[in-house]
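What follows is one structure encoded as C-alpha coordinates, with my remarks underneath.
Moving on to chain A:
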Amino acid sequence: MKHAWALALIALLIAACGDDGAEGDGPAAARPTTEHPAAETAFPVTVGSGEFAVEIEEPPERIVSLSPTATEMLFAIGAGESVVAADEYSTYPEEAPTTDLSGFTPNIEAIAGYDPDLVVAHTDPGDLASSLAEIGVPTLMHPAAATLDDTYMQIEQLGAATGHVGEAAAVVAQMQADIDALVASLPERDDPLTYYHELDVTYFSVSSDTFIGQLYGLLGMRSIADEAGAESGGYPQLSPEFIIQADPDVILLADAICCGVDATEVANRPGWEQLSAVQAERIISLDEDVASRWGPRIVEFLETLAADLAALELLEFEAAQ
Partner candidate 1 sequence: MSTLTVDRVSVDLLGARVLSDVSLSVPSGRWVTLVGPNGAGKTTLLRAITGAVEHTGRIGLDGRDVGRFGHRERARIIAVVPQQPVRPDGMSVFDYVLLGRTPYVSYFGVETSADVAVVADVLETLELGALAGRAVTSLSGGEFQRAVLARALAQQAPILLLDEPTSSLDLGHIQQVLELVDRLRCDRELTVVAALHDLTTAAQFSDRLALLVEGRLVAEGRPDEVLTREVIEAQYGARVRVVTDPEAGLIVVPIRADGRIGQAGARRLR
Partner candidate 2 sequence: MADAVTIHAKKRLRWLLVAGGLLVASVLAGLVIGPAALPWRGVVVEVVNLLPGMELAGGLDERGQAILWQLRAPRVVLAVMVGGMLAVAGAGYQGVFRNPLADPYLLGVAAGAGLGATLAIVSGGGRGVLPVAAFVGGTAAVAATYALGRSAGGRSTHSLILAGVAVAAFLVAVQTYVQQRHADTLREVYGWILGRLLTGGWGDVAGIAPYVVVAAIAILAHRRLLDVLSVGSAEAGAMGVPSTRVRLVVVLAATLGTAAAVSVAGLIGFVGIVVPHLVRMMAGTSYRIVLPVSILVGAVFLVWADLLARMLVSPGELPVGVVTAFVGAPFFTLVLRRARRAW
(Lines give C-alpha, C1' and ligand atoms only; values in the text may rest on other atoms or scores of the structure.)
Protein backbone atom coordinates (compact mmCIF):
# COMPACT_ATOMS: atom_id res chain seq x y z
CA MET A 1 0.00 0.00 0.00
CA LYS A 2 2.80 2.36 0.84
CA HIS A 3 4.28 1.68 -2.56
CA ALA A 4 1.19 2.38 -4.58
CA TRP A 5 1.28 6.12 -4.15
CA ALA A 6 4.97 6.21 -4.88
CA LEU A 7 4.28 4.33 -8.05
CA ALA A 8 1.56 6.80 -8.89
CA LEU A 9 3.98 9.69 -8.55
CA ILE A 10 6.51 7.94 -10.73
CA ALA A 11 3.89 7.16 -13.31
CA LEU A 12 2.91 10.81 -13.40
CA LEU A 13 6.49 11.78 -14.00
CA ILE A 14 6.87 9.23 -16.78
CA ALA A 15 3.74 10.74 -18.29
CA ALA A 16 2.80 8.20 -20.88
CA CYS A 17 1.10 10.05 -23.70
CA GLY A 18 -1.44 8.74 -26.07
CA ASP A 19 -4.59 6.79 -25.79
CA ASP A 20 -3.64 4.38 -23.11
CA GLY A 21 -6.33 4.55 -20.56
CA ALA A 22 -5.92 4.00 -16.90
CA GLU A 23 -5.65 0.29 -16.49
CA GLY A 24 -7.81 -0.44 -13.60
CA ASP A 25 -9.63 -3.72 -13.33
CA GLY A 26 -13.35 -3.91 -12.87
CA PRO A 27 -14.94 -2.74 -9.66
CA ALA A 28 -14.21 -6.01 -7.96
CA ALA A 29 -10.48 -5.53 -8.31
CA ALA A 30 -8.20 -6.14 -5.43
CA ARG A 31 -5.10 -4.67 -7.01
CA PRO A 32 -4.43 -0.96 -7.42
CA THR A 33 -4.04 0.66 -10.82
CA THR A 34 -0.58 0.68 -12.20
CA GLU A 35 -0.50 3.21 -14.99
CA HIS A 36 -2.03 6.58 -15.59
CA PRO A 37 -2.35 8.78 -18.60
CA ALA A 38 -0.54 12.09 -18.68
CA ALA A 39 -1.60 14.62 -16.09
CA GLU A 40 -4.45 16.73 -17.35
CA THR A 41 -4.62 16.29 -21.08
CA ALA A 42 -5.06 12.68 -22.16
CA PHE A 43 -8.53 12.64 -23.68
CA PRO A 44 -10.26 10.59 -24.98
CA VAL A 45 -9.61 8.19 -22.14
CA THR A 46 -10.88 4.73 -21.33
CA VAL A 47 -11.59 4.21 -17.68
CA GLY A 48 -12.08 0.81 -16.19
CA SER A 49 -11.50 -2.43 -18.09
CA GLY A 50 -13.31 -5.33 -19.66
CA GLU A 51 -17.07 -4.98 -19.61
CA PHE A 52 -16.87 -2.03 -17.27
CA ALA A 53 -14.70 0.02 -19.55
CA VAL A 54 -16.08 3.44 -20.31
CA GLU A 55 -14.74 5.71 -22.99
CA ILE A 56 -14.81 9.40 -22.29
CA GLU A 57 -14.20 11.73 -25.19
CA GLU A 58 -13.55 15.03 -23.53
CA PRO A 59 -13.21 16.34 -20.03
CA PRO A 60 -16.73 16.16 -18.73
CA GLU A 61 -18.29 19.46 -17.76
CA ARG A 62 -21.72 18.24 -16.76
CA ILE A 63 -21.38 15.31 -14.40
CA VAL A 64 -24.42 13.72 -12.77
CA SER A 65 -23.56 11.73 -9.66
CA LEU A 66 -26.00 9.07 -8.48
CA SER A 67 -23.70 7.91 -5.72
CA PRO A 68 -23.17 9.88 -2.52
CA THR A 69 -19.68 8.45 -2.21
CA ALA A 70 -18.82 9.37 -5.77
CA THR A 71 -20.03 12.89 -5.08
CA GLU A 72 -17.66 13.17 -2.14
CA MET A 73 -14.83 11.80 -4.23
CA LEU A 74 -15.50 14.18 -7.10
CA PHE A 75 -15.45 17.19 -4.88
CA ALA A 76 -12.34 15.99 -3.09
CA ILE A 77 -10.37 15.73 -6.33
CA GLY A 78 -11.40 19.17 -7.49
CA ALA A 79 -13.99 18.11 -10.06
CA GLY A 80 -16.78 19.56 -8.00
CA GLU A 81 -17.60 22.47 -10.30
CA SER A 82 -18.29 19.99 -13.10
CA VAL A 83 -20.98 18.26 -11.06
CA VAL A 84 -24.34 19.67 -12.14
CA ALA A 85 -26.61 17.27 -10.23
CA ALA A 86 -26.21 14.82 -7.39
CA ASP A 87 -28.67 12.25 -6.07
CA GLU A 88 -30.97 12.84 -3.11
CA TYR A 89 -28.62 11.28 -0.58
CA SER A 90 -25.52 13.21 -1.67
CA THR A 91 -25.43 15.24 1.47
CA TYR A 92 -21.69 15.97 1.58
CA PRO A 93 -20.08 18.30 0.89
CA GLU A 94 -22.61 21.04 1.47
CA GLU A 95 -22.01 22.67 -1.85
CA ALA A 96 -22.98 19.50 -3.69
CA PRO A 97 -25.98 20.16 -5.96
CA THR A 98 -28.38 17.71 -4.33
CA THR A 99 -31.54 16.98 -6.31
CA ASP A 100 -34.45 14.59 -6.21
CA LEU A 101 -32.69 12.09 -8.42
CA SER A 102 -32.69 8.61 -6.96
CA GLY A 103 -29.63 6.43 -7.00
CA PHE A 104 -31.75 3.32 -6.34
CA THR A 105 -34.53 3.83 -8.85
CA PRO A 106 -33.01 6.17 -11.43
CA ASN A 107 -35.25 7.82 -13.95
CA ILE A 108 -33.43 8.05 -17.28
CA GLU A 109 -35.38 11.01 -18.48
CA ALA A 110 -34.81 12.95 -15.31
CA ILE A 111 -31.11 12.29 -15.56
CA ALA A 112 -31.08 13.19 -19.25
CA GLY A 113 -32.80 16.42 -18.34
CA TYR A 114 -29.53 17.64 -16.88
CA ASP A 115 -27.81 17.06 -20.21
CA PRO A 116 -24.91 15.14 -18.65
CA ASP A 117 -21.76 14.08 -20.37
CA LEU A 118 -20.84 11.65 -17.62
CA VAL A 119 -22.91 9.77 -15.09
CA VAL A 120 -21.43 8.06 -12.05
CA ALA A 121 -23.55 5.43 -10.25
CA HIS A 122 -23.10 2.76 -7.59
CA THR A 123 -25.77 0.37 -8.79
CA ASP A 124 -27.48 -0.40 -12.06
CA PRO A 125 -31.06 -1.47 -11.55
CA GLY A 126 -32.58 -2.10 -14.92
CA ASP A 127 -30.12 -1.15 -17.61
CA LEU A 128 -29.24 2.34 -16.49
CA ALA A 129 -25.90 2.22 -18.24
CA SER A 130 -27.19 0.79 -21.50
CA SER A 131 -30.07 3.25 -21.66
CA LEU A 132 -27.72 6.16 -21.12
CA ALA A 133 -25.31 4.76 -23.67
CA GLU A 134 -28.11 4.89 -26.22
CA ILE A 135 -28.28 8.63 -25.78
CA GLY A 136 -24.55 8.94 -25.90
CA VAL A 137 -23.88 9.40 -22.20
CA PRO A 138 -21.13 7.27 -20.63
CA THR A 139 -21.82 5.76 -17.21
CA LEU A 140 -19.10 4.96 -14.76
CA MET A 141 -20.12 2.18 -12.38
CA HIS A 142 -18.54 2.41 -8.97
CA PRO A 143 -20.30 -0.07 -6.68
CA ALA A 144 -19.62 -0.24 -2.97
CA ALA A 145 -15.96 -0.87 -2.29
CA ALA A 146 -15.07 -4.29 -0.96
CA THR A 147 -11.59 -3.27 0.13
CA LEU A 148 -9.63 -0.09 0.75
CA ASP A 149 -7.86 -0.59 -2.54
CA ASP A 150 -11.20 -0.37 -4.31
CA THR A 151 -11.64 3.06 -2.76
CA TYR A 152 -8.31 4.27 -4.01
CA MET A 153 -8.92 2.82 -7.42
CA GLN A 154 -12.26 4.54 -7.72
CA ILE A 155 -10.73 7.88 -6.78
CA GLU A 156 -8.02 7.40 -9.34
CA GLN A 157 -10.51 6.41 -12.02
CA LEU A 158 -12.55 9.48 -11.31
CA GLY A 159 -9.38 11.50 -11.59
CA ALA A 160 -8.65 10.02 -14.98
CA ALA A 161 -12.22 10.42 -16.12
CA THR A 162 -12.43 14.08 -15.19
CA GLY A 163 -8.92 15.15 -16.04
CA HIS A 164 -7.91 15.66 -12.41
CA VAL A 165 -5.36 12.90 -12.29
CA GLY A 166 -2.84 14.76 -10.19
CA GLU A 167 -5.34 15.83 -7.57
CA ALA A 168 -6.74 12.31 -7.40
CA ALA A 169 -3.34 10.87 -6.80
CA ALA A 170 -2.73 13.45 -4.13
CA VAL A 171 -5.98 12.63 -2.38
CA VAL A 172 -5.15 8.96 -2.40
CA ALA A 173 -1.67 9.63 -1.14
CA GLN A 174 -2.96 11.81 1.67
CA MET A 175 -5.51 9.20 2.70
CA GLN A 176 -2.93 6.49 2.79
CA ALA A 177 -0.53 8.64 4.74
CA ASP A 178 -3.15 9.62 7.28
CA ILE A 179 -4.27 6.05 7.77
CA ASP A 180 -0.74 4.78 8.09
CA ALA A 181 0.03 7.46 10.64
CA LEU A 182 -3.06 6.58 12.61
CA VAL A 183 -2.34 2.89 12.61
CA ALA A 184 1.26 3.45 13.52
CA SER A 185 0.31 5.54 16.49
CA LEU A 186 -1.76 2.78 18.03
CA PRO A 187 -0.08 0.40 20.38
CA GLU A 188 0.12 -3.27 19.55
CA ARG A 189 -2.66 -5.40 20.91
CA ASP A 190 -2.45 -9.06 21.75
CA ASP A 191 -6.13 -9.64 21.76
CA PRO A 192 -8.29 -7.65 19.39
CA LEU A 193 -11.05 -5.38 20.65
CA THR A 194 -14.38 -7.10 19.94
CA TYR A 195 -17.32 -5.07 18.68
CA TYR A 196 -20.92 -5.37 17.64
CA HIS A 197 -21.79 -3.01 14.80
CA GLU A 198 -25.56 -2.70 14.61
CA LEU A 199 -27.06 -1.95 11.21
CA ASP A 200 -30.70 -1.97 12.24
CA VAL A 201 -33.07 -2.88 15.02
CA THR A 202 -33.40 -6.45 13.86
CA TYR A 203 -29.75 -7.07 14.73
CA PHE A 204 -28.21 -7.08 11.30
CA SER A 205 -24.48 -6.70 11.72
CA VAL A 206 -21.21 -6.77 9.77
CA SER A 207 -18.38 -9.22 9.79
CA SER A 208 -14.68 -8.34 9.76
CA ASP A 209 -14.23 -8.93 6.06
CA THR A 210 -16.72 -6.35 4.93
CA PHE A 211 -15.41 -2.94 3.97
CA ILE A 212 -16.25 -1.37 7.27
CA GLY A 213 -15.03 -4.49 9.00
CA GLN A 214 -11.66 -3.93 7.38
CA LEU A 215 -11.65 -0.36 8.63
CA TYR A 216 -12.32 -1.62 12.13
CA GLY A 217 -9.57 -4.12 11.53
CA LEU A 218 -7.11 -1.29 10.99
CA LEU A 219 -7.76 -0.25 14.56
CA GLY A 220 -7.21 -3.77 15.76
CA MET A 221 -10.88 -4.61 16.21
CA ARG A 222 -12.78 -7.79 15.42
CA SER A 223 -16.49 -8.27 14.90
CA ILE A 224 -18.42 -10.77 16.99
CA ALA A 225 -20.38 -11.56 13.83
CA ASP A 226 -17.40 -13.27 12.22
CA GLU A 227 -18.72 -16.69 13.12
CA ALA A 228 -21.88 -16.02 11.16
CA GLY A 229 -20.40 -13.82 8.49
CA ALA A 230 -19.19 -16.43 6.02
CA GLU A 231 -22.58 -17.72 5.01
CA SER A 232 -24.40 -14.42 4.82
CA GLY A 233 -22.18 -12.41 2.53
CA GLY A 234 -20.77 -10.47 5.43
CA TYR A 235 -24.06 -9.03 6.71
CA PRO A 236 -25.65 -11.61 8.97
CA GLN A 237 -28.65 -11.17 11.19
CA LEU A 238 -27.53 -12.06 14.69
CA SER A 239 -29.51 -13.69 17.41
CA PRO A 240 -29.74 -11.49 20.51
CA GLU A 241 -28.83 -14.50 22.62
CA PHE A 242 -25.60 -14.77 20.77
CA ILE A 243 -24.81 -11.10 21.14
CA ILE A 244 -25.29 -11.31 24.87
CA GLN A 245 -23.16 -14.34 25.22
CA ALA A 246 -20.42 -12.94 22.99
CA ASP A 247 -20.31 -9.85 25.18
CA PRO A 248 -18.54 -7.44 22.80
CA ASP A 249 -16.18 -4.83 24.25
CA VAL A 250 -17.98 -2.05 22.45
CA ILE A 251 -21.29 -1.53 20.69
CA LEU A 252 -21.49 0.70 17.64
CA LEU A 253 -24.86 1.91 16.49
CA ALA A 254 -25.25 2.58 12.77
CA ASP A 255 -29.00 2.93 13.22
CA ALA A 256 -28.89 5.93 15.49
CA ILE A 257 -29.96 8.47 12.90
CA CYS A 258 -32.21 6.48 10.60
CA CYS A 259 -34.06 4.60 13.31
CA GLY A 260 -33.53 6.65 16.42
CA VAL A 261 -31.71 4.00 18.40
CA ASP A 262 -29.72 5.30 21.32
CA ALA A 263 -27.86 3.91 24.30
CA THR A 264 -30.91 4.08 26.53
CA GLU A 265 -32.98 2.03 24.16
CA VAL A 266 -30.24 -0.55 23.85
CA ALA A 267 -29.99 -0.81 27.60
CA ASN A 268 -33.73 -1.39 27.84
CA ARG A 269 -33.76 -4.36 25.53
CA PRO A 270 -34.67 -7.54 27.43
CA GLY A 271 -31.54 -9.26 28.62
CA TRP A 272 -29.15 -6.63 27.29
CA GLU A 273 -28.42 -5.21 30.70
CA GLN A 274 -26.15 -8.22 31.06
CA LEU A 275 -23.73 -6.87 28.50
CA SER A 276 -20.59 -5.35 29.93
CA ALA A 277 -20.65 -2.77 27.16
CA VAL A 278 -24.08 -1.67 28.34
CA GLN A 279 -23.10 -1.58 31.99
CA ALA A 280 -19.96 0.43 31.27
CA GLU A 281 -21.80 2.60 28.75
CA ARG A 282 -19.46 1.69 25.93
CA ILE A 283 -22.01 2.42 23.24
CA ILE A 284 -21.02 4.68 20.38
CA SER A 285 -23.52 6.20 17.96
CA LEU A 286 -22.05 6.50 14.49
CA ASP A 287 -22.77 9.04 11.80
CA GLU A 288 -24.35 6.75 9.23
CA ASP A 289 -23.50 9.00 6.36
CA VAL A 290 -19.86 8.57 7.15
CA ALA A 291 -20.03 4.93 8.19
CA SER A 292 -21.89 3.73 5.13
CA ARG A 293 -19.73 5.38 2.49
CA TRP A 294 -16.31 4.48 1.21
CA GLY A 295 -14.98 7.86 0.14
CA PRO A 296 -12.28 10.18 1.47
CA ARG A 297 -14.08 10.60 4.77
CA ILE A 298 -13.14 7.13 5.92
CA VAL A 299 -10.11 8.80 7.40
CA GLU A 300 -12.36 11.08 9.42
CA PHE A 301 -14.37 8.01 10.46
CA LEU A 302 -11.27 6.25 11.72
CA GLU A 303 -9.92 9.24 13.54
CA THR A 304 -13.22 10.02 15.23
CA LEU A 305 -13.67 6.39 16.17
CA ALA A 306 -10.18 6.16 17.60
CA ALA A 307 -10.80 9.28 19.65
CA ASP A 308 -14.13 7.92 20.91
CA LEU A 309 -12.56 4.62 21.84
CA ALA A 310 -9.77 6.41 23.63
CA ALA A 311 -12.32 8.44 25.56
CA LEU A 312 -13.83 5.15 26.67
CA GLU A 313 -10.40 4.01 27.64
CA LEU A 314 -10.48 1.13 25.25
CA LEU A 315 -7.63 2.42 23.21
CA GLU A 316 -4.54 4.42 23.85
CA PHE A 317 -4.65 7.15 21.32
CA GLU A 318 -4.08 10.82 21.13
CA ALA A 319 -5.57 12.81 18.32
CA ALA A 320 -2.80 14.56 16.42
CA GLN A 321 -4.16 18.08 16.43
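Here, a contact is a pair of C-beta atoms (placed from the backbone, for glycine too) under 8 Å apart; a residue touches a chain by one contact, two chains touch by 3 or more; residues count from 1.
How were these picked? Simply put, all candidates are chains of the complex that A comes from, given by their letters.
All of these numbers come straight from a predicted model, not from anything done at the bench.
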item: Given options 1 or 2, the chain of this complex that touches chain A; value: 2
item: Residue ranges of chain A in contact with candidate 2 within the complex; value: 89, 102, 104-105, 199-204, 225, 227-228, 231-232, 236-242, 244-247, 258-260, 265, 269-271, 273-274
